[in-house]
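Only a single protein chain was left out; the remaining protein chains are all shown in position.
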Amino acid sequence: MSTLTALARALAAERGAAQRCCAVRHVHVSERPLVFIPLALAGEAGAPLAAMIGDRPQDARLLTVPEPRDRDQRFAFAAEFADIVLEHIGRYLTREETVNAREPRVRFADAPQLLLPNPAGVTFTRLLGRSTRFRRIEGPYAVPENVPLLGRWLTFFAERAEVPPSSLTLPMTQALAMHWATGQSALEDLNLGALLGWIDPPPGLTGAQAAARAEDPVRCPPAGPATDPTFDNEVLEPRLLAVRTARATGGGRAGQRAKDALADALASQLAPIWTLMWRAVELLRALPPGAHVSSRWHADKDAFTWHAGQIRDGGPPQPRRDSAVSAARRLAGLEKTQAEYAAQRAFDDPLVMAEYRMTGEAFAGTVTAAEPDRVDVTGRRKVLRPRVTVETGDAVLAAPGVVLTSPTRPSQQARVVSVAPAGDRTAVLLELRGGMGRALTPEPGSVPEPGEAVCYATFGNGFQRLPDFPAPEDTPWTHGGPPQPYVPSDDDARETWS
Amino acid sequence: MVMTSAAELAAGATEEILDGLATAERGVVVDSPPGAGKSTLVVAAASRLAGAGEPVMVIAQTNEQVDDLSSRLAADCPELRIGRLSASDYVPSPRIARHPNVTVTTSAADLAGCPVVTGTAHKWALVREASWPWAIVDEAYQMRSDLLLRVAGRFGRALFVGDPGQLDPFSVVQTDRWTGLTWDPMQSAVAVLLRHNPDVAVRRLPVSWRLPEPAAELVSEAFYPFTGFRSGSRAEQRRMTFTAASFGQNACDLSLETAARTGWALHELPARHTVRTDEGAVAACAALTARLLQRGPVIYSERAEAGAPVTADRIAVGTAHRDQAQAIRARLRAGGLAGVTVDTANSLQGREFDVVIVLHPLSGRRDATAFHLEAGRLCVLTSRHRHACIVVARAGIPELLDAHPSAEPVHLNVPVKFPDGWEANQSVMARLQPWKVRAP
Amino acid sequence: MSESAEILEQRIGRLRAAVRQAVLAADKDRASALRRELKQAEQAWEDALAQAETTLPAGLPDSPGTAPSQGPPDGPRTAPASLLPLREQIYQALSLLTVPAAPKLLATVHEAFFASTFPTAKVTSLKRDEERSFRTAPFARPYYVCAALTADLLAPARGLLAVSTWPMERRVIGPLSPRVDFLSAAIQVAAAVERLPSPVPAASRLLWRFAASIPGAAQDAARMDPRQIAQAAEAELQVHQSADSETRRAAAMRARAQLDDAEQLFGTRLGAAAQRVGHMAGRGGQGRGE
Partner (left out) sequence: MTGTEAWLARLRGRALPVRHNARTIAALAGNPGCARRAVLDAAGADKHRLAAYTGFPAPFGLSRFAITRGNAFEAQVKASGAAELLRILREHLSLPIPEASYDDLSEVGGNASPELRHARTRGLLARAVTHPAEAGTMFDHPLLTLRVGGRAAYLEPDLIAFQLGGQFRVIEVKSFPVVDGRADGDKVAAAAIQSAVYVLALRDALAEQGIPPEAVSHETILICPENFSNRPVAASLDVRKQLTVLRRQLSRLARIEDLLAQLPPGLTFDLDPDDAGVPRRRPAELAEALRQVEARYAPECLNTCEMCLFCRDEARGGTAALGREVRDDLGGVEHVATALRLARGTSVPERGSELAEAADLLRTAARLRADALGEAV
């Protein structure tokens, strides 16, 4: 949160309509995302009750568990769900592309994208993945073949959601709240209906009114996985009971009727969210994408390719918890990508950059003087070191010696030579290095000219190396020594799911 | 009861720690309160181990700290050959360069003959293959578990030294993926070590040579409630006087005189909710600094029994946020004052001054956040001084603390951290009340 | 029929929403009034459907003459209901366990060894019936399903059933008795499992529930040896038995001396006499093994 987003919230509250807090879109939106809206049975650990899933707005599939406490029915649900997910994933396992890096490699040309209503939906996905990936498909306690595979993919999706720059798994409330500020609190933004109410109210209503209406759980069901308690008590319980009674008395037509009534009730909770999800997809698509969105999606494709390879090569399912080494390695990766992501967003988006201008970590202004052909002769050999003076009305925190980067010339370093007041503005003298060609005269356009509007930030977009960690078998005594390698056991396969 | 002098107490503890090294199976952790002679212990341990023929690697967190330890070790043991591992862009500071027994190099392979090799943790993390029977890890509570993981393969046994009361290491990454794991990479090196090796002895240095008696009492009770420590000096040994008298009695003078007399002052500004860079508080910090220098303060202590002037480089202003430090610096510069250190708690860790002026992290806040409440932050700020500490704050902090909702999530299998920031803040505010000066 | 099924359906939808609104508004009276109305509408709808179906050609048989339409028990794993009267089922299960037990456990035991189970909700009324029957015509039946008594105040122990023909020592419950009875029951269940001609999953599950809480009884559910379980239970039983027996003997003596016949079977209840409290608190500790 920053003063700028806070200001956007205040404006939204005043105008009764959400306000943009990004000028461009920072997430990738797939052409055919897989929308998954799970509902869970209250009080149980990751017990699926129903789900709506599909990769096109007109193709909603409703899955229900008529007896949520029945292990067999849960696995039947998982199997049916797996068919849909695996078919969707399979679509991306056919087309490959070659990446021309230093070491050219082949990866899948696109990756699936999973869209969930909210962070709680991601948690549910993680739990569902956890409860299915260790199952076995033969021997005692066998489950349908695709269930453990589903578990591994769900775990993969849930883990990608923890990587900030990844768009592979998006909780919709988070994706929307990143781009729009509402006139309510961040806590209230977790309600997908209310959030969308602010952003895109139905005709005739202000955002505030639409949000207020969306808070009525009878009119607008919550976006799961938790259902509304009055729905549970007044609608769901009698219908589950009817299914059970019908089954006890032999099923037949009454049983079918009871199941249909249950499915209708669950569909009534899911269908409105389905509509909201696809409306949200449209809204996100309508935003112009930021310049780095595609390169981040490439990283998602790499991750997808790697995971598909793990499964193809018969690798083990993801462990329950990270070992010492993998935890440290993952943290290093997250820290690196998070820093890159922050810089990329600022470079892509003037409104995000404005937040750094606010704190003095960046400034924008106009070039008032330039020495494009300046050559430094003090060293062993002559080097091109042009200097430019930038005048800005922003606060400048950078002290002489600090190296700055400009979004428009990211490969060029600008070292602060001096900072001096210039009237009520500040004049910053910068010395440039790199990104100007190899000659002693800069390539045209590589040095900003007087009159040009420029922006400089104290952070760059440079590549950071990941640190090395010991191999897991070399885990030192300070961290518990080498971990026991994972051996699948009967216990994993048998673990009750009740 | 026999009264033990502080010096005997400290010497006894140090001796016990050093003797214990020989028998330690895996290592020893030494908790050191502020100014308790941590570096002295590190130097003594390194020379003792090296003397016994056991090569030692010394791991510190910053180049500054490595240079500090290396030069002290070089001076104390002129016979000892010391290797200083460094990155390629490191330029030896004068205090390293003047010791002939220190070899500076980028490669551990060049230091085969050195019984003691020093370097930053990040540099050590790049060393492959070679290993040492002993390591000394300095500022171990500020080192993150994942960094220890990268260097721990290099040593067999280790002495971990650090101050548990200071700021914890942190990460910009917010995730609870590893909570409850004994090897959670975001915890401190000491935490991970102790959770896997509960038998490792935790010893402590019992005497702070830096903090004067009143400071030792307050800091010990608020931030080290279970272990505690005492001051190495008696109240009458530490005095501060002013060569220039005050004209009339403005609040700044009152605060300065209170601090000179008692070691503490709470310079309280009228209650007001402010922006972070509260101009009033910034101005008060600058005014107190300026007035302090104008009054020509002289300090008397065990080190300077005849008195020594307090110069600008012996004064610090500490803040919670960088922009606050920036604003105070600008204000001092505008007033023509140079040489005073103005920095955040994070940057002041491990440093020592004669007089410290603290802009209280909660001053002017309407709500407290976990950042503002962190015990380590206030502990760092209130434990840098040898003579006096003046806390600048808007009125209303106790009320703010009382109204603070306690809604932090609790995680299973995560040891509870003490002291709790909320409680430590309450305790500090309660103890500062007698030394309150109301400023307009 | 005055309303068509479709109109009824709409009405049901509206009413259901109204009930939820009333619940949300913390308006209990309105909620229950609406619930009544809803129930009527639903019944009318069911009737309308049933009527419609009778006029349709028969598709799937609705109820192919299976078990009586008794409400199902607590789980999806439903065993068929028994044709025996409830009190006899309970008697069977209690006789197998030989110690006072809670209805839920008795239902599970019956399912495991007698292949049928019963709804635990009906046990309360059974207990009342037994007491009424005894008071009307004492000892008219060969046995009564009765209460276990608390050792301290000889009041009915909450949620425990016993058999009237058992000795009083077995029917009083001191602080260690729940554990002792658990172990005794484990021994009986292990023996019963051993007697089974072929493995019964429900019986194995029940035995595992005992074994899991007895030290040294079994490693996991897949590898259980009933004899080892019985031995482990016996071993722990040795630890508690003498202290427990002492408490029970003393309490049983008091019961026989102080209570009339009906009270001996169904316990005595304490009025809210505050002056007896101090006395009681002391007595609570008295019965423990010394």
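Chains here go by letter, A, B and C, matching the order in which they are written, and residues are numbered from 1 within each.
The criterion applied here is as follows: a residue touches a chain if its C-beta (ideal position, glycine included) is under 8 Å from a C-beta of that chain, and two chains touch if they have at least 3 such contacts.
Quick caveat, the model's predicted, so the values are computed rather than measured.
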Discussion item. Among the chains present in the display, which ones are touched by the chain that isn't there?
Written reply: A, B, C
Item to complete: For the chain that's not shown, point to the residue among B:P78, B:G113 or B:P405 touching it.
Response: B:P405
Item to complete: Consider the whole complex, including the chain that is not shown, and state which of A:P57, A:P119, A:P144 or A:P229 touches that chain.
Response: A:P229
Worksheet item: What is the set of chain C residues that contact the non-displayed chain in the whole complex?
Response: 23-27, 74, 101-102, 104-105, 150, 152-158, 174-179, 181-182, 185, 210, 212-213, 215, 236, 239-240, 267-272, 274, 277-278, 280-282, 284-285, 288-290
Worksheet item: Can you list where chain A touches the absent chain?
Response: 1-11, 13-14, 20, 23, 41-46, 127, 130-131, 183-188, 215, 227-230, 232-233, 236-237, 320-321, 350-351, 353-354, 357-358, 364, 393-395, 495-498
Item to complete: Please give every residue of chain B in contact with the chain that is not shown.
Response: 176, 179-181, 272-275, 277-279, 364-367, 369, 402-413, 415-416, 418, 420, 422-423, 426
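Here is the rule we go by: only the chains that are shown with their structure count from here on.
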Item to complete: Chain touch graph shape: choose line, ring, star, complete or other and state it.
Response: line
Response to the item:
Separation of the C-alpha centres, chain B versus chain C, in whole Å, is 64
Practice prompt. Pull out every residue in chain A that's touching 2 or more other chains.
Written response: none
Discussion item. Going by the contact rule already set, what residues in chain B reach two or more other chains?
Written reply: none
Worksheet item: Which of the residues in chain B end up touching chain A in this complex?
Response: 26, 125-126, 145-146, 148-150, 152-153, 158, 171-173, 175, 177-178, 181-186, 189, 192-193, 196-197, 323, 326
Response to the item:
So, in the complex, the side of chain A touching chain B is made of residues 162, 321-325, 327-328, 330-332, 334-335, 338-339, 359-360, 397, 467-470, 474-481
Practice prompt. Name, in rising order, each residue of chain C that touches chain A in their complex.
Written response: 16-17, 19-21, 23-24, 35, 49, 53, 59-64, 66-67, 69-72, 75-76, 78, 220, 222
